[in-house]
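Note that one protein chain of the assembly has been removed; the remaining protein chains are unaltered in position.
Entry: chain A
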Amino acid sequence: MALRPDLAIIADAVPATSRVLDVGCGDGELMVALRGKDVDARGLEIDPANVTAAIARGQSVVQGDANQDLADYPDNAFDYAILSQTLQTTERPDRVVDELLRIAPRAFVSFPNFAHWRIRLALLWGGRMPVTRLLPVAWYETPNIHHVTVSDFRDLVRAKGIRVERVWHLSGDKPASDAAASWRAEHAIFLISR
């Protein structure tokens, strides 16, 4: 099975032998991919079926909720924290970003860009909350309670004095150019550091 494109980018960017916490690790897909680089990967995942699957694959995963349980990890316990497609589901994304950069000096954060042109058009012409490939659930049952755009996230990290080390934009499963990424990126991956 091919890795999800944002996970493939993160897997490629994580240096070998580093210590990593994958927040919202699902069934451990990324952690398994990192095994080849001798990365010491740990996971936090809310869904017990996913946790069971990840442990059954030999991964170290704790069942827990990114909204509360990141507090259990000591400062600088990891080299990298990873939050992929989870930020927009958290109760207070700003606090989660703070926690990520408390636990590790660097963090990968990936999220669907709510300013992608298709979403803009859906709102503009349809007048309804967009249902897209990356945001496939209707407004009343979506876990995505804090939709965020590339520009929003840049504003947040700037306000917090957080450095953006690198950004990857994706359109479909392909890299998107950084020019006009706010319109054209369906998905963004930020590598941030304190």
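Operating definition for what follows: a residue touches a chain if its C-beta (ideal position, glycine included) is under 8 Å from a C-beta of that chain, and two chains touch if they have at least 3 such contacts; residues count from 1.
Quick note on the criterion: contacts and distances are computed from a predicted model.
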| item | value |
| --- | --- |
| Absent chain [UniProt protein name; select from "Hydrogenase large subunit", "Lysine 2,3-aminomutase", "Cytochrome c oxidase subunit 1" or "Homoserine O-acetyltransferase"] | "Homoserine O-acetyltransferase" |
| Contact residue for the chain not shown (choose from A:57, A:118 or A:154) | A:57 |
| In chain A, positions touching the absent partner | 40, 42, 48-49, 51-53, 55-64, 72-74, 77 |
